[in-house]
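All protein chains but one are shown at their positions in the complex.
Lettered A and B in written order, each chain numbered from 1.
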Amino acid sequence: MTNTENHTVIIGAGHNGLICAAYLAKAGKKVTVLEAGEQVGGAAITREFAPDFKVSAAAHLVFLLDKHVRKELSLDSSGLSFSQRNMKTTALAADGHHLTIAGSSLQGLNISDKDRVAMKEYLRFMGKFAGVVNRLNNRIPPRVGTHNRSDWIGLAKTALNVRLLGKKDMREFLRIAGINIYDVLQENFENPLLKGALSMDGVLGTNLGPRSNNSVFCALQRLSGLQGMATPKGGMGAVSATLADVASRHGATIRTSAEVSQILLDGDHVSGIELADGEQIAASTVISSADPKTTFFELLGARNLEAGFARRVQNIRMRGNVAKLHLALDGIPEFKGLDQERLADRILIAPDIEYVERAFNQSKYGDYSIKPVAEITIPSLKDDSLAPTGQHVLSAIVQYAPYQLKAGWDSEKDVFTEKLIDLISEYAPDIRSQILHKELLTPVDIEREFRITGGHWHHGELAIDQSLMLRPVPRAAQYASPVDGLYLCGAGSHPGGGVMGSAGRNAARAVLGAKDSEDGNA
Amino acid sequence: MSQTSRQNTIERVDFSHKSHYLTKAFKSPFYSRQEPLNHLKEWGRWADYLSPAAYTCSAMEYFACRNTCTVFDLTPMTKYHISGTDALPYLNRLVTRDVSKIKPGRVGYSVWCADDGQVVDDGTIFHISEGVYRLCSQERHLDWLMTNTIGFDVSLHEETHDVAALALQGPTSCATLKRMGLEDIENMKMFDIRHFPFEGTQLMVSRTGFTGDLGYELWIDPNHAEALWDRLFEAGQLHGIKPMGDEALQMLRVEAGFIQAGHDFMPAHATVRSGYTRSPFELGLGWLVDFKKPVFNGRKALLSEKENGHRYNLVKLDIDGNKPGCDSYVFTKNKKQIGTVTSAAWSPSAKASIALASVEAPHGEPGEELLVEIYYQKELKWSRVMAKARVVKDVFWNPPRKRMTPPDDY
Partner (left out) sequence: MRTYPTSECNAESTTNGEPVSMKKYDAIVIGAGHNGLTNAAYLAKAGLDVLMVEKNTYVGGATASRELHKNWIYSNASYVSSLLRPEVFRSLELAKYGLQIVPYAGGNVTMSEDGDYIGSYVDPDVSRRDMARISPRDANAKVRFDRDLMRQCRFIRQFLLRTAPDPTSFKPRDLMGMLQMGKALMDLGEDVIYDMMRLYTMSISEYLDEYFEHPLIKAAKAGSGIIGSAMGVMSPGTAYVLLHHAMGDVDGTMGAWGFARGGTGAIAVAMKDCFEDHGGTLETGSGVEQILVNNGKVTGVALENGNEYQADIVVSNMTLPRTFLECMDKKDLDPEFLRRVRNFKIRGSSGKVNMALDGLPKFTALEGNPELISGDLHVVDSIERLELAYDDWKNGTWSKDPYLDILIPTLTDPTMAPPGKHFMSVFVQYVPPKVNGKDWTDAQRDQFGQTVMNQIEKYAPGFKDLVLHAEIRTPRELENEIGLTEGNIFQGELTMDQLLFNRPIPGYAQYRGPAKGLYMCGSSNHPGGGIMAAPGANAAREILRDIRKPNTVPEGWLDD
């Protein structure tokens, strides 16, 4: 092994790993990023799922990317570009009377004035509350119950952010932050299609139904990017490629096909890592963007942790409940009653909030939804790099599809794929005849392909009990782990998943010695 | 004993059927022998077993142990069997001491902590044969021990009810065992384990105990428990063997300076109030904490405690006068309240009122003069004394014969 002095190894070239690397390299650290896969990006990749058909393999929309990351790493001048920005959302209705949401403007049949007014108010207060969440997201979470000055300053800042909402909004924030999106939407809206569509903000990517508490919190997380939805040009892999370029430009070394098999220790301190091929790389700091269970149990080994901590790690809930459907289409699909123009929107199948809740019901018992919900994009409409001319790719996030499927995914995967195509066919009757290739990534596939335990996109369920100073677990929530020199920087840490980058940025700040009280908010 | 009474009359502990509720406490495999000897008919409950508080008179039982030898039934002691490839690293991560130093055929006293460095329990690790261990403790720990298996290849099961055990303690204990036919018993050193054939089964003997005297603990299949008892009493007849109950044991263990969960510290896994638990340093068990080995439960917290100091000291007090210091407050000479007595006894051997006490650090250095506020009554009239007490370094009973190998023959 070589000299360990000042060498930082980052495990995993997902977007958080790359962002962390870029910040550290920029700060003058010697950084090596080790990626097991053949390309950088982790789950943020563009993947050829059929010859000449490419698609964002997991997340397909950018709406959370931290503005600090974007600015501080000059992403926009480094080649990051979007094929679409400020996308509208179109919620499909079985009868073809769809609803389109563009900001607070609602287009569709039978939208009451009451709903139009309520939508403005809803976006106002949810935006304001998301602003509080946004500021939390750019902060290393303070510990609670300590006597450290920096923790108290961190808490005081959060309290101040909440206070600054004003008395009325503060009360509303304290009331709804812990409850469910169903109740909040029922309090505010009438239109079923609208409630169905908005409820998706609270449940996408989670093990929650609209009636489950925590779903407002998840909706606020989703809105906390304070930006519109966008599709990156070239798919999500383009974001990762840009990040890799930036990190390299700052001097970070990025190695692909370099699978870390073990984190090495010298006494209480990390000393480096070992690759699957036996190569050892010395490092004084190891930062893992792998999920916490992989990091602590597979790479470090539970035996190198104290048992109470190991129990907390074991208790992290991280069973995915989302699948990803990719279709290669021979032409532009036709949805009943939908203008061609609207096809480029974020299209939702969530016709009403009870439908979404019912879809969730089956997943509680280990079955996939009989009538799933879906978030569909057809990115090739605005990005010709993804499919041959005249042909298209459809990318759909579908749920609920539990990781621990009672019947087992081996036998059910094809059945579920057909069910999903049937579901889309209800709205686009001829789509089946246009399908050239199809691919379904179940949570089991996601676990295998992206090395995420349980196949959970967020590297751990997004819920209040797994957030902030509890994410991934207490004693590792400030990015430093109980093992000296070992840090976490992935979505399993605060503030969680989505192409946000805050975990990577906060982790870099923690490694560089930022005090919890120092604010990452510019 | 007649032949018929030698037959297997023991009831095995069994709660596999719902009707277990009809049994309010289980009888030990030695019950048929204890029952006729228990003249007082005072049965305490220890870990769901009937356990004699005293058979005849606890003072006489105490002296039998210090003068000849006594038999104490320790079957209810919780026992876990630990084996498998990772048994050693597993135990090493569990407890604070270096288990690799406990060689096969040896026993080690240990303490184990939660992550916060607070003591979960203390107990003994028996390295029965290469890679096969028995962990003995007062409290039950299956949940914590199973939690500790995450990441280790070990096999773990509770064997409390599958092993009957007796403590034979006192100066004539070796002679008794020798007379019983345990060959070369006199050459067992303290903390040694040996196995002897016994009526078609195996008798495990360890030179261990909770009395601070020469003594052995005997471990056997419960089906042979009565036979063991009978043979032991036959052999011990000439050596003054007596059965002993828990009251005498309490006096003996305080003299020997042994701590007990629930008396001298609260087990961390059962303590509700924050700050009410103790670290090994606070129990005087710092010598059991080995920072030279890598990660173990509580290591980080204990390292920090070592650096920043601990809150309490567990001390041995020699209290003036003859009043028992149970449940008393401890003060400095200036009447500042600094702690409480955790265990106390009249020491018949030292003719002294002795106690273990937990006092706030930095108090508790040997030689420090303290006051103990004692309430006592004579013929229902209550009195209070502020008795002077000294912190002493050594335990109150530590005779050379405890360690002597071979011990004196009788």
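The rule we apply is simple: a contact is a pair of C-beta atoms (placed from the backbone, for glycine too) under 8 Å apart; a residue touches a chain by one contact, two chains touch by 3 or more.
Please read these numbers as outputs of a predicted model, since none were measured by experiment.
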{"item": "Residue in contact with the excluded chain [from A:6, A:81, A:107 or A:361]", "value": "A:361"}
{"item": "Contact partner of the left-out chain, one of B:12, B:45, B:333 or B:401", "value": "B:45"}
{"item": "Touching residues (missing chain, whole complex) on chain B", "value": "15-21, 24-25, 45, 48, 116, 140-144, 146, 158, 269-275"}
{"item": "Touch list for chain A against the chain that is not drawn", "value": "143-146, 163, 167, 170-172, 174-179, 183, 187, 208, 211-214, 315, 317, 357, 361, 364-365, 463-465, 469-470, 474"}
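In the analysis below, only the chains that are shown with their structure count from here on.
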{"item": "Chain A and chain B: spacing of chain centres that average the CA atoms, whole Å", "value": "54"}
{"item": "Residue ranges of chain A touching chain B (in the complex, touch as defined)", "value": "265, 267-268, 297, 301-311, 314, 482"}
{"item": "For the chain B and chain A complex, residues of the former touching the latter", "value": "86, 89-90, 93-94, 114-116, 144, 147-148, 150-152, 294-300"}
